[in-house]
Every structure is written in structure tokens, then in C-alpha cells.
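Here's the structure, in C-alpha cells; my notes come after.
Just one protein chain is left out here, and the rest sit where they should.
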Amino acid sequence: MHLAYPAVLAALLFSVGLYGVLARRNAILVLMSVELMLNAVNLNLVAFDVWLRDTLHAGQALTLFVIVVAAAEIGIGLAIVLLVYRNRGSSDVDRLTDLAEHGPHDPHDPQGEGDGPSAPEEKAEAAA
Amino acid sequence: MTLTTLAVLVPLLPFLGAVGGLLLGRTAPGFARPLAVLPTATAFVLAVVVAVRQGSGPATDAATRLTPTGSVPVDLALHLDGFAVLIAVLVGLVATCVQLYSTAYLRHDPRYASYSALVSLFTAAMFLVVYTGDLMVLLVGWEIMGICSYFLVGHYWETEVARAASLKAFLVTKLGDVPFLIGVFALAADAGTFRINGILTAATHGEIAHPTVVGLLLLAGVAGKSAQFPLHTWLPDAMAGPTPVSALIHAATMVAAGIYLVARLLPVFEASTVTLAVLGVLAAVTMIGSALAALAQDDIKRVLAYSTIGQLGYMAAALAVGDRSAAVFHLVSHGAFKALLFLAAGVVIHAAGTNSLAAMSRMGDLGKRVPDAMWTMGIALAALAAIPPFSGFFSKESVLRAAEHAASGHAEGVPSAVGWLVLVAALLTAVLTAGYATRLFLLAFRGRGATAPEAHGREPAAMTVVLWVLAVPTLAFGAVALVPSLLDLPAWLDGNALAPTLVTSILGVGLAVVGILATYGAWQAAATRRGAPLGAVVTAEAAEEEPALTEAAALQTHEQVYGDVAAAQDPADPGRLLLGPLFEPASHGFRLDALYAKLFVRPVLAASGLVRFLDREVVETYVRGAGGLPRLLGALVRRTQTGNVQTYISVLLAGSVILAVLVAVGA
């Protein structure tokens, strides 16, 4: 089988996930898009592992690990989103702008949860 | 112990005492007194032993070189001759007396430990200057003395007067030290060595390339240290320090260092007639000016300060006519009686509760309350006025004799004009000296009027005993020194004849008597003008505790009461009658300070103002301008901080894509 097929599919899936991360407003949908990107990477790992006939099966082992990490990540991520939602009444990413220089919302909300806005950012950067 | 070991121990002991005092002063205050007195006293004894052993024999030289120091070597050299050992004995005597006196004078001072340690350090430095045979080592002691003087003058740094005086003393002496340092280097470069013996050999062989320049440069440092015109202005102000400090540093020792240096390096100065002439002129101006100023001062210590300047002028005059024996003779006798005068003045100030002569002249019983001070001060003033048979008479006569010798053209290499100038100035000064000595005595101890404030208690024994100890050399040194069977001073020194001649004796004594009588007459004439009590007297109870506090308070209040640090509006002052229109300028030191302020201080201040303007208004504008652009950019960049995570990641990824494309294309 031509290696370009899985590689191109992975690249396209990654880009679709990327679009989702950048364009979606709901934090849970952003997390879903991150999953898409992770899957694209996994597909690459498996394809190259098969192509190289790696005796250690490093690609497949790494894929398994990525799946595990992704599961952990979605668990924590959802917990954070829930917490943000509980504090803010909203889980929209573009409304969590406490770190703005002159935020449109009250920048120092005493009820604010400091980790709320930054956590999705870290997630997204890790995914990127 | 060998002579050299003993001589090394003399500066070392006070130095170790100073180190110990500084280290233990805070933790073990009980050790402060022994550490102050014992090393100094031991050093004094050792100095006497060194002097006896050295005697009038040939000079002893010893040197060791710690490390090579380049083209011109620096040695730890020792040079003992009659001049050095004699002055060392004087330094040891005065320092021991002052340390003893201070234990009583500053008995409850919280800073006594550091004070006494500094005095010890100063003593060590002076010994070093006296004993050393190397100009560089001498310079080290010279500068240590300068810094000690700065600290000790500023002992009462809580008061504005003391702070200003210590700064002034430091800056003015440094002003002289800078040319001095250059002169030392020039001298060493010409002679190829810092050893004084080597330099003297070079000077006598005419190997100093520019003797005039070098001599004038050195004279600047000497004028600064020995308070000669025009750098003398720091000394009267330095009286803001405690009295023992004035006695030790500003009367007997440090100010004599400049004279001693010239005496040691006299052949260098003699190599240039111009230098001698300049020295003579400076000495003449200093003598007359300071004597006039002393006649008009109100602060008892300032009178003594100006008289010190004048007596240093005598020594400088002796050097200007090429007779260093007379200069050192006068240095030693003057050191003893001037230290006595200052210490006695401390007692008087404590008893009177003021340092103002005008206030003292309105106290009826001051002389009865401090008889020790009155008698010893009388002796010392008689010595100052050169009344036989006190020591001052003999030493001053030796100066006059040297001047007369030069004026008649018998001195080699000294123009007779310099001799005449010095002689006339010295004789004129003799009148004035006798005048202000008499005025001081009359105003202080022959006052009429209300009784002084309730007595501050009897003076401590340590203070009065010291006065009598110092009175002994004041009385006897001059006569003893000249009797060949007793001390035979000329043999210790260069061998020049020092005994008074008939002509100068009659002239000097006659003029002194004229001065005394004139002052006494003026005092009697002015007695009728003595009106209501004048001035303030410190009656604080703290004065009961500590003599030094009385003095500090008196210094502080003098300007408030009389409107001036130095002068007082006293119509009954005999000086006012004698000097007439000259009195006002003389009481302000002929307004030299104001002149200096106009000539030097104000231009410097104006320049600094200009620099400050340039810095604040011009340079800083550029700095602010330089900050403006980044601030503008920062404001722009700040707008991009929307807080929207997705925007950030979009930009981040767009950048990554662009980079990847660039790398791919580039590859």
C-alpha cells in the first residue's frame, strides 16, 4: 500500500482538528477536536511502524500510550470545563478572557477561578 | 633589645592598641581605657629609651624590603637621628597626656572606645612619620593622620558645626595633598628612590631636575597639613572637635608633621631659592595674619588655634632661612606648651560652662575655681609670649637668631631679603603674640562680675595632673636643652648654635613686654565699658557628668547667642581697642572663607548646577524620548492581549506554518 495514503489522510485529519480547536466556541467541542488531532498523529505512528517493520514496535507502543494519555487528558479536561462552567455559568472559550490586558469583562472577578481560563490554553497548546 | 627593635615597637604598640580598641570597644568596654592608655604610655617610655640610646650619635638606618615594587623601590626604612627621636618623645608625651586626660574628659561618652582607638591610631601614624626613612611609608602615616583627624574633628557629628568642620579639614588638607603626592613622585623619579637619605644625597649633588617645581608642589602639602596661609582655614574650624583632640592633633603633632617633613627634606628646598622665598613669604603672612586674628577671636579655643597657626609660621620661617635646628627646637617646645594650653582650656570651658571669652570676662571667680588651670595656663601663655625663662623664649629666640643670621647674609643659599622679611614679621608677631596671650589670660581669669554658674564640681584629678606634667617641659625644656652638661640639644640636632643672642633677646623680650603692657592698658581702659552680663552659659545637668558635653553644648550655642562661630559683640574686649577697624575682619579670619567661597565654592556650585541642569533637562529628555518609542510599541502590543486563547493559538500556528514553509522552501 502506498504510504502517501495514510500520511495524507492523517495530515487532513489533523488540519480538520486544528480548525475545530481554533473555531469552536464550546470548550467540550474544542476537546473533541483535540482528540481528532491526536488520532491523526496515531494514524501516522501506526502507518510508519508498519512501513518500517520495526522490531520493537515503537510506533504501536507509542500509539497505545497516546491513547492512554488522551483518555487521562479528556478526563481532566472535562473536569476543568465542568468546574469553569460551575463558576462562570458558561464554558465558552472566547469568554474566558480574564488574562486580557483590558478584558471586556470584569478583569478581577473575586469569584474567579484562576486556573479556569488558562487550563484550556495549556491543553490546546499541548495538542498543537 | 636592639635599638631598631625598640624603634619598631614604638609605632607598633599604639597601632595594636587601636586595633584592640576597635575590636573590643563594643563587646568589652572595660578594656577600652587600658587599651587606650597603656600602649601609648609604653610607646612613650620606649621612645625615651630610643632617644637616650640614640643620643647625639650618628644617625641609625635600617631597612627591609617586603616585595619588589617596580622601578622605584619602596622600603620599610627606619631613620633615627636627633630630630626624629626628639619629636617622637614629644609625640609620646603629648599622646600619653591626652589619653589620660581623655579618660576623664570623655568618661561617659558612648563613643569613647572608638575615639581612643582613633587617637591611638593617630599616634601610631605620627610615630611612623617621624621614624620612617622612606617617603612612601611617610606618606602612608601622613594620610592615616589626615583621616584620623577627619574622624576626630567630627566626633560630635550630631552637630552641624562639627560635620562641616571635619569635612572642611579633610577637603582642605587633601587639596594640599594632591600636589604633595605629585611632588613626592617627581622627587622619587628624579632621585630614583623613595629613601629619604637617597633623595637628600641626590639633592646635595644637584641631581633633582626641577627643584623649584618639586619644592612648590611639596610646599602645597606642607601648607595644607601645617595650616599655613592660604590653606590654614581648616584649623580654626577644626576646634569643633573635643579639646584633647585639638591638643594632640591640631596643636602638638599632626600640624607639626608638615614642618618636620620640610626639616627632613631641607636640602631639596634649599636647592631652589624661589621655594625658600615662597616659604618665607607664606610664613610671614601666616604669622602676622594669624596673630591679628587671634587677637580678635572670642572662642578661647579659636584663639589658641590661630596662635598655633602663628607658631607654625615661626617654624616655617626658621626653615625658610635654612635653619632646621631652630624649627625643630621650636616645634618641640611649642608642642609641649600648646598641648598644655589646649588641655587647660578644656578645663576652663568645663568650669565656665562656655567657650566664649566675652562671657568668661564677666565671671568673677573663674580663676579661683580652677587654680591648676589658671597657673599652668599662665605658664604656658608666658612661654607662648616668649618670656624668659620659659621654653618658648629660648626656642623663639633661636628662630629670631636664625632669621637675623640670614638677614645679615651669613646663611648660605638664603637671600638676605628673605631673612629680613622673616625677621621683621617675626618681631611684629612677637608683639601681637604677647598681646593676645595677655588678652586671653585677662579675659579668662581676671573677669569681674557675677559668679559663674553653680560649680560643675571639681575637675577630675586625671585632668589637672596632666596639666602639671606638661607644665614641667614648658618651664624647663628651653633652659635645660641648651645647657651642654644637661641635654645639649645643638649636638642632637645639626649642631647649629641655638642659644639666644643679646640683640634678639632684648628685641624679642622688649617687644613682648610692649605687647603685654599695651593689652593690659587697653583692658583697663575698656573695663568701664563692661556692662550687663553677656552670653549664654551651659548649666545643663549633663555637664556635671562629663566635661566633653559642656564643650559640645557650648560650641553649639555660641553661634545662636553671638550670631557667629568666632566673634562676639563685646565692647569691653581689649582686642577691639587695640585693633580698631581691623577688629571686625580679623575676628572673621580676614574673611578668607568668604573669599574662598566666592572664588572657588560658588563657581563649583554654579558648574554643578549647570551639570545638574544638563543632566536633568537635556540628557534625561533624550532618555525619556528613548523610552517613548518602546512605550508606544508596548501599548500597541498590549492591545493584542485579548485574553482569547483561540486567537493566541491561531497566531502561534500561523507562525509555525510560515516557519515550516520557509524551512521547506529553503531546504
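Just so it is clear, A and B label the chains in written order, and each chain counts residues from 1 on its own.
Criterion: a contact is a pair of C-beta atoms (placed from the backbone, for glycine too) under 8 Å apart; a residue touches a chain by one contact, two chains touch by 3 or more.
Just so it is clear, contacts and distances are computed from a predicted model.
S.K.: What protein name does the UniProt record of the undisplayed chain give, "siroheme decarboxylase", "NADH-quinone oxidoreductase subunit J", "Aspartyl/glutamyl-tRNA(Asn/Gln) amidotransferase subunit B" or "ABC transporter permease"?
M.R.: Answer from the record: the omitted chain is "NADH-quinone oxidoreductase subunit J".
S.K.: May I ask you to name the displayed chains that the omitted chain touches in the full complex?
M.R.: The omitted chain makes contact with A, B across the full complex.
S.K.: Could you tell me which of B:T253, B:S395 or B:Q646 touches the chain that is not displayed?
M.R.: That would be B:Q646, which touches the missing chain.
S.K.: Which of these touches the unseen chain: B:A525, B:A597 or B:A660?
M.R.: Checking the options B:A525, B:A597 or B:A660, the one contacting the hidden chain is B:A660.
S.K.: Against the chain that's been left off, what residues of subunit A make contact? List them.
M.R.: On the side of subunit A, residues 1-9, 11-26, 28-29, 31-33, 35-36, 39, 42-43, 46-47, 49-51, 53, 56-57, 60-61, 63-65, 67-76, 78-83, 85, 87, 91-94, 111 touch the unshown chain.
S.K.: Where does subunit B touch the missing chain, residue by residue?
M.R.: Residues of subunit B in contact with the hidden chain: 644, 646-647, 650, 653-654, 657, 660-661, 664.
Assume only the chains that are shown with their structure count from here on.
S.K.: I'd like the Å distance between the centres of subunit A and subunit B, where a centre is the mean of that chain's Cα atoms.
M.R.: So the centre of subunit A lies 84 Å away from the centre of subunit B.
S.K.: Could you pull out which subunit B residues touch subunit A in their complex?
M.R.: Residues 638-639, 641-646, 648-650, 652-653, 656.
S.K.: Per the contact definition, I'd like the list of subunit A residues that touch subunit B in the complex.
M.R.: Where subunit A meets subunit B, its residues are 18, 21-23, 93-94, 96-103, 117, 120-121, 124-125, 128.
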